[in-house]
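The complex appears here minus one protein chain, its other protein chains still in place.
By letter and in written order, the chains are A and B; residue numbering begins at 1 in each of them.
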Amino acid sequence: MPPAEALSEIQAICPGTTPMQEAGLEYIFLPGLKLPPGRTPAACDALLCLSPREGYPTRLFLSAQLYDRGNNWNTFHILGRTWYSWSWNYVPSSERPALVLAQHLRALR
Amino acid sequence: MKNRLARQSFLKPESDALLGAAKVALVGLGGGGSHIAQLLAHVGVRNFVLIDPDVVEDTNLNRLVGATAADVARATRKTDVAERLIKGINPKARVINVSERWQERAELLRDCTAIFGCVDTFADRAQLEVAARRYLIPYLDLGMDVHRLGDDYCIAGQVILSSPGELCLRCLGFITDELLAREAARYGAAGGRPQVVWPNGLLASAAVGLFIQLVTPWSRNPVATAYLEYDGNSHTVKECSRLTIMRERVCHHFDSLDNVGDPFWRSRSKTPPKPAPSHLRRLLSYFHVRLL
Partner (left out) sequence: MTITFKITRRLFAAVQTDLLRRHAFAAERVGWLICRVGDAFDGNLIVLAHEYEPVADADYLDDPSVGAMMGPAAIRKALQIALSQRASMFHVHLHDHCSFPRFSATDVRETSKFVPDFWNVRPELPHGAVVLSRDAACGRCWYPGRGQQAIGEFVIVGAPQVRVSEAYEKQTRSPKLSQA
């Protein structure tokens, strides 16, 4: 689990943020995360995976698929819900979670 | 009319009802899943959840049980082929037929007796097993592959039974992070993998046999975990040596309480729960009980 300070930093970006885990992988649940301006939807739930999975050191999953940004969208089932993610790799987990999140969101600008 | 299940009465008298009450999910209705649908319908399963987003193509006809040339022309959904197959055997079967990705309709799996995973990717298998464990559902995985070795081809396949509380696909070495990473790196480069009908039939039959011994009391020594490897060149099916080694171990991949149930569960009632009596009243009530 990320340290409390790192969590509170990301909670300032997205209130209601909760650490979760499934099958040994760590996630941060971000309810109603605001996406970069101009995206549809403007906000959606998100899961930031801070554990390496499927060759990605970190990955951002969204509860809605975007059709005008990101390539190679795939569908996932995590924590009992449907999630979507795109190909955006090599964002290391060594950064603070807030920075990891920012780097993933950059792909959706 | 004769009881059409009379020839399987050795499964014990209550088995017909047990199989009839079971609800089975088939995720993937291709070469493996179509066989399983047929077998389960024959053996008396009456409740099905069929999930597959694909339609029948001509390259499916070498192995898709129940599919016809007309299905190719009409681009019939694979789930419709399976439903037709099932209801042709048992018109009273209840079928939930979903032509979507399973990840988008996973809520349909939650009250199933067992989930058969007949999917193409390790990523799907890994996620399906996690979804099954979340609702304490046994997961049966099957698949086959053809590998080229020089000028020769090797046919291989597997059937794995993964039960909640017992060894999982990772314990058995079937799913690893390296495999998942390699698979993800191949995205977009996957072509039509070689597939033939007879290994599917063999693997499907083995999988259904494992399901039957879970749900009915016919076997004296039912197993909760199985890992069968099919060698299509030597025509053998045997237990994977990894299971033999791991059998006495305990799975720790799903130890956390977070792996069970719906982490986002909310009550459907709009009324808040009635609070318990005050702390002082609780202490007094305990004290009162002690005095009786």
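We adopt the following convention: a contact is a pair of C-beta atoms (placed from the backbone, for glycine too) under 8 Å apart; a residue touches a chain by one contact, two chains touch by 3 or more.
This one's a predicted model, so the numbers in the text were calculated from it and none came from an experiment.
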Q | Which displayed chains the unshown chain touches | A | B
Q. Among B:Pro138, B:Gly157, B:Gly201 or B:Gly232, which one is in touch with the chain left out?
A. B:Pro138
Q: Identify the residue among B:Thr113, B:Gln127, B:Gln158 or B:Asn200 that touches the chain left out of the display.
A: B:Thr113
Q: Using the touch definition up top, pick the residue from B:Pro164, B:Pro199 or B:Gly232 that touches the left-out chain.
A: B:Pro164
Q: Can you list, in ascending order, the chain B residues touching the missing chain?
A: 13-14, 17-18, 21, 107-108, 110-111, 113, 134-138, 163-166, 213-217, 219, 222-224, 257, 259-263, 265-277, 282-283, 285-286, 289-290, 292
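Here is the rule we go by: only the chains that are shown with their structure count from here on.
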Q: Give, as an integer number of Å, the spacing between the C-alpha centres of chain B and chain A.
A: 29
Q.
Can you tell me which positions in chain B touch chain A when the two form their complex?
A. 101-104, 106, 123, 127-128, 130-131, 134, 177, 180-185, 187-188, 253-254, 256, 258-259, 261-264
Q) Can you name the residues of chain A that touch chain B in the complex? A) 20-24, 52-56, 72, 74-83, 87
